[in-house]
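With one protein chain withheld, the remaining protein chains of the complex are depicted in position.
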Amino acid sequence: MSAAITAEEINAYLAEAFPISGQRCIDVGERWAIAAITPDERARRPGNIISGPTIFGLCDAVLWYALFGAVGLEPMALTSELSIRYLRPAQGDTVFARAELHHVGRRSVIGSIRCWVDDAEDKTVAVAQGTYIRPQARS
Amino acid sequence: MSAAITAEEINAYLAEAFPISGQRCIDVGERWAIAAITPDERARRPGNIISGPTIFGLCDAVLWYALFGAVGLEPMALTSELSIRYLRPAQGDTVFARAELHHVGRRSVIGSIRCWVDDAEDKTVAVAQGTYIRPQARS
Amino acid sequence: MSAAITAEEINAYLAEAFPISGQRCIDVGERWAIAAITPDERARRPGNIISGPTIFGLCDAVLWYALFGAVGLEPMALTSELSIRYLRPAQGDTVFARAELHHVGRRSVIGSIRCWVDDAEDKTVAVAQGTYIRPQARS
Partner (left out) sequence: MSAAITAEEINAYLAEAFPISGQRCIDVGERWAIAAITPDERARRPGNIISGPTIFGLCDAVLWYALFGAVGLEPMALTSELSIRYLRPAQGDTVFARAELHHVGRRSVIGSIRCWVDDAEDKTVAVAQGTYIRPQARS
């Protein structure tokens, strides 16, 4: 099977709905997505370190894009819970995140996320795991 | 016992180190802190909802301030892990977060956080729980 | 308001449904509960330390009892997610857990839990936070 949406379609939606977020979808599949952000000064710490909340925001976004890959554009899907672990400082220009879905249910979508910086894909800077609630099921 | 630092001292530090974050410390005690942010357009969703990552960023910050309340200013303390649960949309202008510390160790500090919007302190919008690693113990 | 159930009623249900779990409800309110377990050898580690999964199981149980306090006996409510942090070794005979609910929705219940051992209530051994999904909303 193939993804329910393309990265171009996700980015077109983001450009309209969140023109200044800076987050972009790099690629998307039926149960996964890759996203990136090249944050500006506001999201940096001394030593050219990308801030933790910026990485969290990217994890949150890439899980949403993976959900889009599974079920199509669903803007009203909302993060229910997300936990993140930071492994090493995210030193560099661009942080990438890849989400894999474990579960695509009628009410919820659950996935894991791994993050790295620039071309150091083997040096994980953070991992996360979380749940989106799909629109009809919001409590 | 009293806090190792005041809210004014924390805000003076933030104004110098993170002049554009918008986060501020409202109050701080020996094992707790309260923080707030009144985010601009970038951090808002349709319906005047404050974005999830903005709330996460505030949880992350207020746990840091509570750590300062316990041990004094410690800029190199780093978030090790943080999990957040969203309870209802954060509709309003200003989101507040209160952190309570459960543990202040030589190597780590663990706390819980509760968030609300404007003066609706009894309507929790998010809860979180997480760990900071203190400088000498970074792995 | 008062709790929707008493500790005696919860314990009567547990004795019938889970006669060998060893977990018991100590007290319950409208949005909170206290539980305890005095585990046998199987759940102990060298040094009379109560095992981590035993503490997790008690956190899971006490959140369920707090849900009962809020809405009455609801055996089909299921844990959706739970995160736990261990603060110090749980040395002693009986571990206690107290859950506080942050949210009681039609579909989900969210709460925080704090654990201690024997009469050292001020020495937290673990904290947790998690979500139960109520029967009608299982995804």
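In order of appearance the chains are A, B and C, and numbering begins at 1 in each one.
Throughout what follows, a contact is a pair of C-beta atoms (placed from the backbone, for glycine too) under 8 Å apart; a residue touches a chain by one contact, two chains touch by 3 or more.
Just so we're clear, the structure is a prediction, and the values are computed from it rather than from any experiment.
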item: Contact footprint on chain C, counting only the chain that is left out; value: 20-21, 41-42, 52-53, 56-57, 60, 78-86, 89
item: Residues from chain B at the interface with the omitted partner, ascending; value: 80-81, 83, 105-108, 131, 137-139
item: Touch residues of chain A, complete complex, unshown partner; value: 83, 85, 87-88, 102-103, 105, 110, 112, 114, 124, 127-129, 131
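Convention: only the chains that are shown with their structure count from here on.
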item: Overlap residues in chain A, where contacts from two or more other chains coincide; value: 80-81, 83
